[in-house]
Structure formats: structure tokens, C-alpha cells
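Of the protein chains in this complex, all but one are displayed in their positions.
As written, the chains take the letters A and B, and residue 1 is the first residue of each chain.
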Amino acid sequence: MKPSKMLVLEVSGILMAVVTALLCGFVVIFLTSSEPFTAISALFLDPLSSWFNVGTILNKAVPLILTGLAVSVVLQTGVFSMGAEGQLYMGSFLGALTAVYLPGLSPWIHLPLVLLAALIGGAIFGAIPGILKAYMNANEIVTTLMLNFVAILLTSYFVNNQFKAQGGGYAKMENINKDILLAKIIPGTSAHAGILIALAAVVIVYLLLYKTSLGYELRLVGKNGHFARYGGIATRRIIVISVMISGALAALAGIVEILGIQGTFKQNFSAGLGFDGIIIALLARNHPVGVLIAGLFYAYIQVGAQTMQYGSDMPREVAVIIQVMLVLLVTAQAIFTFLKQRCAKNEQKAVK
Amino acid sequence: MVWQTIWSQIIDLSLIAVLLRVMTPILLAALGGLISDIGGAINIGLEGLMLMSAFTSIAVGSTTGNWALGVLAGVGVSVLISYGMGFFSLKMKVDIIITGFAVNIFGSGFTIFLMSKIFGVTGNYSPSKAAPIPTVHIPFIEDVPLLGKLLSGHNLMVWIAILSVVFCMVLIYRTPYGVHLRSVGEAPQAAQSLGIPVTRIQYSALAWSGVFAGLAGAFMSNGLTNMFVKDMTGGAGFLALAVVLLGNRNPIGILFGSLIFGLASALATIVQTVPDAPIPSQFIQMVPYVVTIAALVFFAVRQKRKLATIT
């Protein structure tokens, strides 16, 4: 089968999954809502009805795109890390520390420093499960799930004690100086510069994965570890590098969310952004461009869920049904194998 | 000061009561995880199953005024979702990890959806006329000084959890089903070559997972608190998963693992109530996760050594 045809098949399969998932959402709305049409229109049209809402979509999409990229990188290397959430906390915590406790710097130096600190923090925390998997053969699914809790508890301890803001009951750091918070980029909306960072990250990850030697190695280890080893690639080192890159990207998601929305590091501020990243990566088939589209779509559904909550009798959690069905249908290998066989059969018939 | 508090609680045995209460959901869920693990599928969806059951059982329990109906409904829903997991992972060939992950998202979001749709509340639902799972007071023994506090006054579900350990032992080791389950988990081809219905057994293993995670969830809402709070399981499902990995694939191991993790949780709860505690509660809460990672590394390294000594 031609690669272009494979791509068409893959994309149409994903689109079918999206449509089916949306239909499942409709069914639930029709079953439970007294004003289903209002609800559905609020879900799909309201997010695009004002520039303000579009800005919100962009803002929501930023961390989703970044964690989606983070998960895509490890999945492409064949490592099933679920640790983006923990890496996000640890990395952005370090970034926030740099932001709060290194005052008096020019923003032009300070902001890059903050981002760098976050990247390093995420990468180091990512290295732990990477090393455990590559050199000690410890299952990465479990270690990353456990490390997530460690990261959440550890940062929670610090913002409850040493680094707690003066006054106020809520567990968070001192507010970050406005100088280095991300600026609003579209007048009349809340859209901040984070979207530019996310776009840049999409381009960089795309170039990294598909246009550099390292990317070649990363993908080859994921596609066929035997072949990579036979070709002289240090597969263990590549696995560690992959999880470190992933950790850095997850941390970037966290620090951008802090600098763009939260204003400082708050306890439990992520609430599952790292896990959303897994969904995004699965929807995007681990391709950076797909991540961009999936991230925007996912953010659109999330904002739609909110506008639906305001505009109708449906709570925003209806979106969860759509999300869950999306994940399950997009990853259902049986469906895609069936499609390919069907297509191959048709090709044979055409030849006859 | 914190030591005194803990010590006094040990002395008057109230720590034991707290421990049993905290341990019960972990133990039940871990038994569910154990059976699906033995059958060859890591069920990381325990958390989602527990949430669904927790909500269903308190909703049904409080509206019917019958706790047993509530628990039954919770377990039923949990089993139903487990079958759904089976359908997606076994039939549609979705990775079992992704399936479990999806169940967790579903459990967290759908319970909030139902709560707001049915009861019109967000955040938490505390019914005015709750029908909690009863506490078992054992006549005569409850009046014996030490023994009474040790054995009497525990929630029925605590006893069900302990009996479940025995039940699982019997199921796994004393029935042909248990033997088939073990062979399906570790050597599916061998099982298939003998005509054992591999897929059907895998479905049933997931269903057992649903039963026990369902009991665990029902206890959390209907026994521990008499209310449903969004995401109330707070990682208990993942603790249970950790117990499964540490429990040496054996119900007794699961019991000990749950006791240790339950103790950590119980201590963390106590420490949280004491001001200026020398050990922050977060660090105690961290213990189970760190122990799990350490144990996983230990087992993996030992496995490697084993291979190394052969060569």
C-alpha cells in the first residue's frame, strides 16, 4: 500500500472515531437534557461565537499541546511513560522558584532563565524512570505513575511550608513579578503569548523527530529496538534521552501555564494536564502536527463544555464521554486493521 | 507531641480501628487488581471503577434507604464497566493500559456529570437520609476491655474485606477456575493448546476486578463518609495497584501490603491533625509510592542477577 494511501486511511479512521465519539456525546445529551438542541449548539457554536472564547480556546490548548508533544516523544521511542504530570510539577516548580526568588533581573534575562530552570527540572525528573527502565528494566508505566504522586506530594509540601506565600490560606508561592508573566497577544481576549511558545515547540519537536540524527535514533528505537541495536545505536541511552526531552516539554507546559494563567505555583494547579497529554498524543498518533490539531480540538471541546454549562442544563462533564470514546476508538487496533484489510481487498479486486 | 498522639492512639487501640478503616478499600481494590493481574491484564482502571461504584452505591442506597441495594448497584455498575474494558481491550484490541486509563477519566468525569444531573450539586453530594453500611457490634465481646475494641465495632465491609482474602485464596488455589486463570495469565498458548477458553477467562478476571473494586468504592462513600465527593478515592486505586505489584501475586501478600500502606495512610491522617509535626504528612503519604518503586527496581535487578548467574 502506498504511504499516502496509508495516511488517508489513518486520517479517515481517526475522523470516523471523532465523529462516533461526538455521536456518543449527542446520545447522552439527548437522553439527559430537556433542551438538547440548545445544549448541542452551546457546545459547538458558542466557543467560536466571540473572540474572547477563541482566546480561551488558545489558552487551554497551550499546555495540552505541550504535554501532548511530551508524551508523543516518549511514545515514539516505544516508552509508555505516564509521567508527564509529575514532570510538569517538578519542572515548573523549579521554574517558579527561579521566577519568585531571583528578583532584580532584567526580564530579558529572567524569563529565559525561568524557562530553562523548568526544562532542566523536568528533564532531571524524567531521567529517573528513564534510567530505571533502560538500565534496570523497571516497568516505566508503574514507576511513572508512582513518581507522579511523589512529585505532587513533594511540591505540595514545599508550597505548604518553606515556599508558602505570606498571608492567605491557600498553598501557593508568592506571586511572580508581572515583568515576566506572559503578555496578552490578542486585544480583547485573554490569549497570552504561550500559544507562540507552543507553536515553536511543535516546530522544534517536528524538526527534532523527523529532520535530525537524534530524531532518527529516537524513532528507530521505538520502531524496532533489535534493528537499532544491530545498527550500533546505544538504545538504552536513547531511551533516557527520550524521557528527558519528554520531561522538559511537560515542564514547559507547566511553567507556561503558570506564567500565562496562574501567576504563581499553586498546589495541585495542573489537575491532570499531563494525563490530557496522553490523550492528545494518542489522538495525534504521536505526530507533532497532529498534536497541534488534537490539542486545539480538545481545547475547543473543553471550552464548549464550559459554554454548554453556562448556556444549558448540561454540566460540562459531558465532554468526558466524548474524550473517553475518542481515546478508545482511536486506539482500537481492531478497527484500523479491519479498514486496512478491507482496503487491501478492494485493491486486489481492482487488479482483477 | 506527635509521637505522644500516635502512642496514645496505639495504646487505646484506636489506631487499629483507623488502620482497618483506611486499609479496607485498598485491600478490596488490590484483590480485584490481583485477579486481573493473575489473568494477565494489569488493571490500572481501579480508581475509575471505585469512583463509579462509590457514586452509584450512595445514590441508590440513599434513595432506596437500603444500604445493601446500594452496594449491590455499585458493584453491578463496576462489573458492567469491567466488561466494557474487556470488550475494548480483548475485542477491539485497545491496549489494556489505555483502557484502564480511559476508565479512570470516565470514572472521574462521569460521576460529576451524574451528580450534577441527578442531584443538581457539584463538588459533593451528602444525602439527608443516608443508609450507611452497618457497623458490626459483637455481643459480649464488645464489653471485653481489649478484645472488644479489637474485634467489635468495625464496619461490616471491614469483615467482608478480610473474608475476601480467604475467598480469593480459595478461588485461586482450590478451584479449577483458579488454575486456569493462572495458566491463562502466564502461558496463554499452553492454556489454548489444552482447550481452555482464554478470552472468556480474561473477561471473567476483569469482572472479578470490577466486583472487588466495586466493593471498595461502595465502602468509601457508603461506609467511610456517607457522602460522595468528586474524586473522593484520591489515588486509593493507584495505591491498590502498587499493592498488587508488591504482593507477590498472592492474597496474603496483598493483605500485608495493604496493611503497610494502610498504616502509612493512617499515620499521615493522624500527623495532619497535629500542628508542628516533625515529619510532614506528605512524606508519609509518599512512602507507599517510593516503596513500590524501590521494590520494582529490586525485583528487576534480582531478575537480571538471576539471568546473569545462569550465564
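One rule holds in what follows: a residue touches a chain if its C-beta (ideal position, glycine included) is under 8 Å from a C-beta of that chain, and two chains touch if they have at least 3 such contacts.
Please note the rule applied: contacts and distances are computed from a predicted model.
Colleague: Have a look at "Electron transfer flavoprotein beta subunit", "ABC transporter ATP-binding protein", "Glucose-6-phosphate 1-dehydrogenase" or "Hydroxymyristoyl-ACP dehydratase" and point out the UniProt protein name belonging to the hidden chain.
Modeller: Going by UniProt, the chain not displayed is called "ABC transporter ATP-binding protein".
Colleague: According to the contact rule at the top, which chains on display are touched by the left-out chain?
Modeller: Answer for the hidden chain's contacts among shown chains: A, B.
Colleague: Among B:Ser183, B:Ser204, B:Thr233 or B:Ser258, which residue is in contact with the omitted chain in the full complex?
Modeller: If we include the chain that is not displayed, B:Ser183 is the one touching it.
Colleague: Of the residues listed, A:Leu207, A:Ala271 or A:Val289, which one is in contact with the missing chain?
Modeller: The single option touching the absent chain is A:Leu207.
Colleague: Residues of subunit A in contact with the chain that isn't shown?
Modeller: Missing-chain contacts on subunit A: residues 1-3, 6, 207, 211-213, 216-217, 219-220, 223-224, 226-234.
Colleague: Contacts of subunit B with the missing chain: which residues?
Modeller: 170, 174-177, 179-180, 182-183, 186-187, 189-196, 249, 307, 310-311
Following the convention adopted for this analysis, only the chains that are shown with their structure count from here on.
Colleague: Between subunit A and subunit B, tell me the centre distance in angstrom, where each centre is the average of that chain's C-alpha atoms.
Modeller: 29
Colleague: What residues of subunit B sit close enough to touch subunit A in their complex?
Modeller: Residues of subunit B touching subunit A: 42, 44, 88, 91-95, 97-99, 101-103, 105-106, 108-110, 112-113, 116-117, 122, 235, 238, 241-242, 245, 280, 282-283, 285-286, 289-290, 292-293, 296-297, 300-301, 303-304.
Colleague: Write out the stretch or stretches of subunit A touching subunit B in their complex.
Modeller: Residues 32, 80, 82, 132, 136-139, 141-143, 145-147, 149-150, 153-154, 156-157, 160-161, 275, 278-279, 282, 314-315, 317-321, 323-324, 327-328, 331-335, 337.
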